[in-house]
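Every protein chain but one is kept in place in this view of the complex.
So, chain A:
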Amino acid sequence: MAPLLDVQNLSTSIKLTSSTVHAVDNVSLRVGKGETLGIVGESGCGKSVTGLSIMGLLPPGGAVTGGSIKLNGRELVGLQKEEVRRIRGNQIAMIFQDPLTSLDPTKTIGYQVAEPVRLHRNVSRKAALDRAVEVLGLAGVPQPRERLDNYPHQLSGGLRQRVMIAMALACEPELLIADEPTTALDVTIQAQILALLRDLKERLGMAILLITHDMGVVAGHTDRVCVMYAGQVVETSGVVPLFRETRHPYTRALLASIPRFRQGRENALPAIPGLPPDLSRPPRGCRFAARCFRATEKCRAEEPPLTGPTSAHRYSCWHPLNEPRTLAVSGVDVSGTTGTDLVAPDARSPRTADGIRTSATEHKPETATANGDREGPLLDLRNLVKEYPVGSNAVLRRNAARVKAVSDVSFSMPAGTTFGLVGESGCGKTTIGKMIVALERPDSGSVTFGGVDVAKLRRAELRRERRDLQLVFQDSHSSLDPRMRIGSIIAEPLHAQHWGSRQARRERVFELLAEVGLPKNTVERYPHEFSGGQRQRIGLARALSLNPRLIVLDEPVSALDVSIRAQMLNLMTRLQASHGLTYLVVSHDLTVVRHLADRIGVMYLGKLVEIGSGSDIYERPAHPYTAGLIAAIPLPSPAAEHAKKEPAITGELPSPVHPPSGCRFRTRCRFAQERCAVEEPEPRSFGPGHLAACHFPLRTATPPETTADFAG
């Protein structure tokens, strides 16, 4: 049977002012009817451009330069614009990454969903709106008819993505191209949307081309996979063989650089050294050779063909990995043994430093939690409350609705440890980070840092205290002044604190650059000349400049690709060991927090619901929210993913202006009973240093040794 979509030797290039980027080079792929093909790779590997080429939606300057794209045997390349237009939104539909910007803010939901129906089906306005109601319902939008007159800004991110999906489904396409459909969403919402897509595919017999960077998403939601690197497909096979019999070193490196739950921090993450090649001047030979530990002369000279023993599993590598990997059913331990041999020698140099870090912190979590009060904690938060007024009454401050960003949060951190704060967006974790570095003042409660209440400091005192409190931001792009040279950026805190002479500051900047692994000539350059990972290193160097005692890392690696992320995580671990730093890591990414943190606090809607060591949280969660959050993470293992049934947490985050009474999680909790609405649960102990606030926990509470208090 002929495949639904047959792409052969597709090449696409994008003309820029000074160069031409060969974004897609000789890519062939097939999608059968009702099948899901995953395209996975890091940013800039050409996966999105492949999708856009199929849609005929290339950006200005972009053009298909060779190959063919056949839909149901019909050639799409070279088709008249008008003809392609009739196929778009009709036979092939596409959903994009960011649901917040993908809907026209000035048109109603009903109009936007009905638009393709009216266009392609030539039906009346009313019939189109009826169809809109139908597909909105299909996409899981509650009360679809009432939603028709809503505007996009009135809906949450998850609902907007459902609207996007409804829009794509409106004309019953045979192929749906989903370009990172869940990347911008919280992990609980991601699980819901992915389940929805799978369900729709089965019900409507539609094929899906799922473009993603997330190996976990691939494992659970695709039938076959193409791994792309630098514009080419480097490995393609069914999803199970790809994970079980990985052949291409890049695929394996990609899998290995994902932090695992049970992987302790004893080992550095196997990062892929270096950066992907510049596609305006693609290298000769194998494009991965420069970052590959198996690369030989042949790899650098000759391009390997995409072949394999069977047509089902093909890979382009001269030296494929041929020992089958042992498959861990849970997908959790897979990389434990393979990690070491894939790293190129130059990436191993940090190893020694990591060794030091390990010995320094190996026993720390346990001792810290058991009798952490020996010296008193470095940072102690007590009953922190922060609310923001919203709406037009904000000026008058009377009767104004208030967003309850942080409601009564207490915890403490011993020096030299890492505390991880996780939760969905809007749970208040970033606000806590800001209050710790005194960028925000709490409405009530105290932030005690080294015995001083930061929230009560006066201006001049605070200025001095700032030396010890630093912050690294999520968005390295907007947190570095684009018109300042890197040298000035890193030296700015030194300047501000009148640190040393001009010469001393200069020396210090070089020292810092060396520490974060950037060359000396970096000082003369501007932020835009660097990649995301390098900019994040610069941000880290700036935070380190004054030798702080505590660094708050707000989503430090969320914007980075998997391989770069691993490099950054290793660097952070190494620096912590060599400087005796204390970290507070704020992240929505549970795997990242698991990798970095000694103790983890789980937040929900302004409240801390559970606190404990990494293994407490991930292996013995007591709060249903924690358990649901962990279950929602896509694991890079097809078996583990397929074993999952329904999304663990349903529904969306309630409004923080009017949080639910009693336990705030009760509206989304499976175990919620009447008592949860009436009585707010007190934190109870579930083991040394492990506390959770739930009336119906998943484990039995142990009698508390002391009074249960998150700050304990």
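Definition applied: a contact is a pair of C-beta atoms (placed from the backbone, for glycine too) under 8 Å apart; a residue touches a chain by one contact, two chains touch by 3 or more; residues count from 1.
The rule we apply is simple: contacts and distances are computed from a predicted model.
Chemist: Among "Peptide/nickel transport system permease protein", "MBOAT family O-acyltransferase", "L-lactate dehydrogenase complex protein LldE" or "RNA polymerase sigma-70 factor, ECF subfamily", find the name that the UniProt record gives to the complex chain excluded from display.
Modeler: "Peptide/nickel transport system permease protein"
Chemist: Hey, which of A:His153, A:Arg459, A:Arg483 or A:Lys645 is the one touching the hidden chain?
Modeler: Counting the whole complex, the residue in contact with the absent chain is A:His153.
Chemist: Touch as defined at the start, partner being the missing chain; which of A:Leu119, A:Val240, A:Met484 or A:Ala677 qualifies?
Modeler: Going through A:Leu119, A:Val240, A:Met484 or A:Ala677 one by one, A:Leu119 is the residue touching the chain not shown.
Chemist: Pick out which of A:Lys15, A:Lys107 or A:Arg145 touches the chain that's been left out of the picture.
Modeler: The single option touching the absent chain is A:Lys107.
Chemist: Among A:Leu4, A:Val31, A:Met55 or A:Cys286, which one touches the chain that has been omitted from the display?
Modeler: Checking the options A:Leu4, A:Val31, A:Met55 or A:Cys286, the one contacting the hidden chain is A:Met55.
Chemist: Please identify, in ascending order, the residues of chain A that touch the omitted chain?
Modeler: Touch with the absent chain occurs at residues 55, 57, 82, 85-90, 93-94, 96, 98, 101-107, 115-116, 119-120, 151, 153-154, 164, 167, 391-392.
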